[in-house]
Every structure is written in C-alpha cells, then in structure tokens.
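The complex appears here without one of its protein chains, the remainder shown in place.
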Amino acid sequence: MNAMTPLTLHPDRLLPADPAVRPIARQLYDAVRDLPIISPHGHVPPQWLADDVPFEDPTSLLITPDHYVNRMMHAHGVSLADLGVGQAEFSPEQKRNAFRLLCTHWKAYRGTPVKFWFESELVDIFGIDVVPSAETADEIYDAIAEKIATPEFLPRALYRTFPIEFIATTDDPCDDLRHHIKLAGDPTWDGKVAPTFRPDKYLEPATPAWNGLVDTLAEVSGIDTGTYAGWVAAMENRRAFFKANGAVSTDHSHRDARVEPISDAEAERLYALARSGKITVEDGHTLRRNFMFQQARMASEDGLVMTLHPAVYRNHHAPSFERYGADVGGDIPMAVEFTNAVQPMLSAFGTNPNFQVIFFTIDETVYSRELAPLAGFYPSVYVGAPWWFIDSPEAMTRYRSAVTETAGFSRTSGFIDDTRAYLSIPARHDTNRRMDSGFLAKLVADHRLTMDEALDTAYDLVVTNPRKAFKL
Amino acid sequence: MNAMTPLTLHPDRLLPADPAVRPIARQLYDAVRDLPIISPHGHVPPQWLADDVPFEDPTSLLITPDHYVNRMMHAHGVSLADLGVGQAEFSPEQKRNAFRLLCTHWKAYRGTPVKFWFESELVDIFGIDVVPSAETADEIYDAIAEKIATPEFLPRALYRTFPIEFIATTDDPCDDLRHHIKLAGDPTWDGKVAPTFRPDKYLEPATPAWNGLVDTLAEVSGIDTGTYAGWVAAMENRRAFFKANGAVSTDHSHRDARVEPISDAEAERLYALARSGKITVEDGHTLRRNFMFQQARMASEDGLVMTLHPAVYRNHHAPSFERYGADVGGDIPMAVEFTNAVQPMLSAFGTNPNFQVIFFTIDETVYSRELAPLAGFYPSVYVGAPWWFIDSPEAMTRYRSAVTETAGFSRTSGFIDDTRAYLSIPARHDTNRRMDSGFLAKLVADHRLTMDEALDTAYDLVVTNPRKAFKL
Partner (left out) sequence: MNAMTPLTLHPDRLLPADPAVRPIARQLYDAVRDLPIISPHGHVPPQWLADDVPFEDPTSLLITPDHYVNRMMHAHGVSLADLGVGQAEFSPEQKRNAFRLLCTHWKAYRGTPVKFWFESELVDIFGIDVVPSAETADEIYDAIAEKIATPEFLPRALYRTFPIEFIATTDDPCDDLRHHIKLAGDPTWDGKVAPTFRPDKYLEPATPAWNGLVDTLAEVSGIDTGTYAGWVAAMENRRAFFKANGAVSTDHSHRDARVEPISDAEAERLYALARSGKITVEDGHTLRRNFMFQQARMASEDGLVMTLHPAVYRNHHAPSFERYGADVGGDIPMAVEFTNAVQPMLSAFGTNPNFQVIFFTIDETVYSRELAPLAGFYPSVYVGAPWWFIDSPEAMTRYRSAVTETAGFSRTSGFIDDTRAYLSIPARHDTNRRMDSGFLAKLVADHRLTMDEALDTAYDLVVTNPRKAFKL
C-alpha cells in the first residue's frame, strides 16, 4: 500500500455494489443521512457533557477505554498495559507509543467495523487524510491532539455538531446522577442526556460483592434492605429517582435470559441466606431470576422500558481479569435461549400496555427462531438491533434478513451504538443508516416495496422506531 | 404513499435485481410459473371442497382463521377478539371493522410475506388494484365480497383456476374422512384431495385430554385401547383407514424430535400408568418417544411418509390461550436437535426402502449442521422446505444456501404451503418458484450449473421432488 495515497471516504461506501440497487440505496440514504442521532443506549460518561472539559489526548480518548480497539491488538500479541489499560500512570510518551501500536497494527482491522469507524473519525471529524501506519502514527497523533484542544472539540460542541438529539448513559442504581442533574439545571444546555438504570450487580446474590452493594442500596434509598421486601422497596425507590431524572429504560445483562417468579416466602428465605453469605450458586440464579421478574413487574408499573443483553461469559481470561479488571475485551458470548426463558414474564406482562421490553443478542440464531416470532406476537416486545460484536455491516444485513419477514420493520428497536467511544457515535449510526438503506433498496429493486414505502421505512428506522421502542 | 397509486405486481418481483442474474432467473421462472400446484401438506378444510359452498365474507375467509395475518396486528395492540378470533358471534359490522383494522395496519406488514401474498391475492385473484389503507378498506372489502359471491370463486372452481393438481388436508386419526369419501365418490370431481394422519394428541400420555382421546380411538377403531398393545393395533387400524382413503403421509409435531424405543414390557407399564392418569411428565415424554418409534415402524410397513415438525412452544401466552384457545398465533419456536434424537429411528429404518421421513424445522441452524448431512446419507431422509415463520423469500434463500452443498437439490422435499388460507396458496407457491429460480440463476451466472441443468432442476423442484418425497 502506498502510504502517500491519501485516506478518502467514498460517498457510496457500504452501499450495495449491484448497479441495479446502489442508486436506490443512495436515494434512501440521502433521505436519512443528516437526521439527528438518537442514542437511547450507550456508555458515554455523563461527566463529559456536564463539565464540558477538553479531551486529554488521542490515546485516552480513542484507545485506552475502547475494548473494540484494544482486543484486536491483544490478539496480535500487544499487552493491554501498553495501551494504557489499568495503568494509574501512563506517560505522554507511553500514550504516543500506544497510538503507534494501533497504527502499526492497522492492517489487522481490515474487514472490521473499527476500521470503518476510525477512518470516518479521521476524515469526517478531524479532517485528517492520512492512512494509519507505523510511519504516519506520530503525524496523526499530533493532528488529533491539536484538534481536541480547540473549542470545536469540546464534548458539548461535538454533541451539536454530530448532531445528537438524545443520548442515554448507563448508571449504577446508587448513583446520585449529579451530572444529569447538573445538565438539567444548566440554562445554557439544551441537549438531552438521560440516565439508564443498570442494576445487574444488585441482582446476583451469590457473588462476593452483593452484600456490600445491597448495604449501599439501603443507605442511598433510606430503606432497610435486610429483607427481600426491603430490597424490592429500595429498588422501586431508586427506579423512581432515575425516572424523575429522565431515565427511560433499565438495562440487564445476566448469564441467561430466564425471568421467573418464586413465592414471596421462598424469596425471603433465599434472600436471608444470601444476606448471611450462605446462598448457593444455584439458589443465587433462582433468586436472581425472581429479582428480574420483580424488575419486570416494576416496569409494568413505572413504565421504564427493559432492555436485556444476556449470555456473555464475562472476564473469560482469568489472568487478564486479575491484572486489568473487567471490561477490557475479554468477554465472550454464549448461546442463549429466550422462548422458554421469558415465557413467565411475557405471560404475566406481555400484553400489559405499560410494559415494554427489548431483547438484544449476540447469538444470531435466535433472530429468526425466537425473537422475531416473539416481537411478531407480543405488543410489548421489540427485537434489539445487532449489538457489540455484531454491530457491523454484514451482521446488520443478516439481522434484517432474519427478523423482517416475521416481525416486519416496525417491531425492531432502531439502532443503538452502545459505546463509550464518543467520537465513533456518528460513524456507528452512519454505518447502520447505510446498511438499512441498502437492505431496503434491495427490497425495492426486487419489487417487494415501493420507493415510497422504503423512504417512509428508512425514516421510521432512524426516528420512529427508537422513539417507540424507548418511549422517547 | 399516494393512496391513488394503483396496486400493481411487477412481473420480476422477488427475482434477483443483479442485471447479470435476473434475465436467467426470469427464464427459469417462466419455465415453471404455470405448472400445476402440488400441495402435499396443508390445513385447508376438506369440507370446503366437498360441499363447494361460497365463502361467507372477506373477513372469515382472509383474516379470522389466519394467524399469520392476526399475529402482526396483535403485536400492534389489536385485540384478537376484534379480528373475530374465538367469537361465536361476529356481526357483519364487526367483520367489516376487522378488515379495516388490517388495512389500517397495512404498513406493519412491509417486508413480510403476508404483504406479498395478500397483494397477489388482491391483484391476481380478485383483480383489485387498490393499495390497502384506512381509506380504501371498505372499497376493497366490498369488491372481495362481490367476487366471492360468484361461481368463479367457489372452492372447486378456484382449485381448477389456481390450478391445483394435488392437495392434502390434515386430519384427526378418529376423523371419519366423510369429506374425502364424498369427494372420491363424486363423479363430477376430478381433483385430488388426500387426508393426512395427524396423531399428536394421541401420543402425549401426560396431557389431560389423552385418556378421553384414547377412549375415542377405541370406539372408532373397534379395538380395545386398554393396553399398549391395543393402542398400537388401533393406530395401525386408523393408519390403514387413512391410507385406504388416499393418505400419503402422517404428520408429527412434538416438543422435541426424539424417537426412541423402549421394551414392550416397559411400554405396557408406562401405558397402564397413563391410562390411570398417574404418569409423570418425564415418563410421558419417554412413552411418547416410543409411540413415535412405533409410528416409524408402522411407516416402514404401510409406507406412509412421516413428516416431523418439532420444537414449537405452543400457546406461549397463557392468557391468550385461556381466552382464545390454540392456534391463534401465540406459538413460538425453540431450538431443536436432530442428530441424536433421530439416531435410533434411522438406525432401525433409515435404509428400509419402504420408509421415508421429512424433517421440517424453524431452527435454521440444523439445515447445514444436521439435516443436510442426514439427507445426504440416508436414502429415507428428505430436508423439508422452510416452514411456517420461515416460509418467506429471505429464508428460502438461506435454506437453499445451507442445504444444497451437502444434500444437493434432490434430497429436498419441494415446497409445502402448510396453510389454511386457501386463497394464498398460489401466491405461496409462486413465491417459492421465484426464489428457487433466483437461486438457480445465481448458480448459472457464476457457472456452477449450466442453463440446461438449472432448467431441469427448476422443474424437479416443482414436480419431481414433492412426488418423490411424498410418494405421489
């Protein structure tokens, strides 16, 4: 590859090459390209927007916190430490070196969405037309560093530039939501940043951290969590606090999708065991599934939308977890089952007009087999967009192909970026808009939809669907 | 969308848009488009053809009995009751309103095969060129009502118009097959309407209804079903009755695909428990799997083809089942396993020249992993066409892609429509002919098949394959 060739973004990138389809896709894409971004699930730190201070440097912005980027380098033998992961101290020279490592391994990202996102960021956000490589790393690093020091690259300015219309963060139930409150009270800020209630750790009574967390829950809510009934009341209290501060959804990620009630008496019994640190792993699952049922019941009352992201083996590589902690790229998906798992929940709340749930999966086999049939019957169920590992062009096409014929377009969630990589948000949504335009264009080209129907649907997927699915 | 734009059907609809493929696909499709329909598995009531009386009204013909149509409206919050489901009384105005609900929700069907089928029915069968919408609902309703009152729309007339060459119904083992007998004895009728032996309920000894059903089986067969041996003899008796009245196959749908013999002594023991209402759920499965093995053994003797449609969670939403009963759209597929499950059956009968079995699935993962390898080795095994939720263009393409490379075309069942929606039958078969033509055209375009081979195969898929798979 000639390093002198400038990096350019073709206007038709990701659109189908077929000459009978591309012009249609381009027309559809043009109609949605510039619509504001709705991002109802993600991991951007709210403090960035609340405090609106400049990003520090290219590496701490684009590499260290982004496990999409890091995991591939790790697979090529790069130590996570050299990327800044888990490093209390990380010198300017180390940061520059981390960026060099990324550029040196740039070839490894071919065919992955990271390449698409990063190149989009370089060209579209930073105006840098240089292909990453060992030779160009420093030049790119310096150019980015210079840009992020300017007012145009402050978090709030970028929010307006992208532009974002709504963004949700992901927050601990005991969080005081100070950043959200600050934003809400700031007369100079007219964006929308909503918290999301993410109670996973409080629902796993057989884990070592649980008792401490539940103690904190009592403190924060002012409700005694010594009993199961207290846990339930405290949860309701925190959900109400989140809702009062703008939350629209709760997010749940456990090893399986099972949601199943037990009697209150049995729940109290298991809860007491858990509080005394004596619950077995198996009973822990039973109680957790009941906790989940309680979350669903609360959702049917307070109207917060549930999102489920089950079946990931967290911290698969034990030594990496011990050295670097969680969320460093060592999570590996597993097969998941929904049909049986969610039956008790949907028999109880599935047609409750106040209840809404979105099922996300990395196990693509459930799309046509389970999720589309569920969303094609239950008015409360939406099929979540491809997520995490499958938040990518080929997978998006497989998703639409697998889901649409049973659930149509209207029963899908709309895109979620699910990212902490703030600068990648426009590119991620753009990827999805391009792929959905291509999918719709194919349906127009073989006369399954008229152009009017496709244009209307393209708009819905970007605007109407996320609004409906997340009750915005 | 402009409601004034007339509804039209493009002659190339569903054919690949690729300009290098479409002309080939069109040529293949033209060669099979007008071949008569062979429909070896479905749910059309035989009485319609036996009595040949006019259809009542558009809603009771096209909406109320069709859970494909209803489930999507239900997912959009429409009550099944408002569609006539489970309503002893349903007034003309309610029927008209149900039709309005469908037309109002027409947008929800975009990308689903229901849209394709229904539009085909409107244009090709009824000659109606109006796009369904809230505004046009009454106009369409009246136009259909007018048509179905004419002699050209009597069931037998439609049979000839479509045209159908062979159609199978699905029938209870205790059915007296009076409609089939009437048709067979009618000198003015030259069509072929075969019954299908569907004994599921008689094979589930742990369900509440079982004892009553087995009592009825005794009455109808004249064979005491107080013992397991009696049950077997009564089953053989009814299979013989069905075969004598034209049946070519038996159909089976249970929670899993397991077919496994137990000793006669053990079967008698479990049977006695079941007859006294004391069998456990787990023993019920064991006995059912042995009953299935007996059905396979009988099939190897009487030559009726077995079709298996396993692994659907029936009546998933308990309140809907309580209110409306079964078959209202609340069935959700589950993962299925065939390799181990059918091993005892295939080791016993798999190379028996009299034995033939077709495996259908909604779990697409088994196509390349299990079903194609099984059908690519056992002369008795055929891979069933995509069924129910996946009876749709994208899924048909995935099916051919997944199955063909291991099992070829010749080991597949040919299309089955599996429908009670009589008027959708031509559109369903047409969908399949178009998609298979497109798949074959792609193989011609990239020189995997010659045009002669593709033309021969296209014909086989419509004519030879169903005849072989169902022994017609």
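So that you can tell them apart, the chains are marked A and B in the order they are listed, and the count of residues begins at 1 in each.
Quick note on the criterion: a contact is a pair of C-beta atoms (placed from the backbone, for glycine too) under 8 Å apart; a residue touches a chain by one contact, two chains touch by 3 or more.
This one's a predicted model, so the numbers in the text were calculated from it and none came from an experiment.
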Selected from A:A244, A:A265 or A:A318 as touching the chain missing from the view: A:A318
Residue among B:E56, B:D176, B:D224 or B:E405 touching the omitted chain: B:E405
Contact set of chain A toward the excluded chain (per top definition): 1-2, 5, 9-10, 12-19, 22, 71-72, 74-77, 107-113, 115-116, 313, 316-320, 329-335, 362-365, 389-390, 392-395, 398
Residues in chain B touching the chain absent from view: 18-21, 337, 339-340, 343, 346-347, 350-351, 353, 365, 368-370, 372-379, 381, 401-402, 404-411, 442-443, 445-450, 452-453, 456-457
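Here is the rule we use: only the chains that are shown with their structure count from here on.
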Separation of mean Cα positions, chain B and chain A [Å, integer]: 39
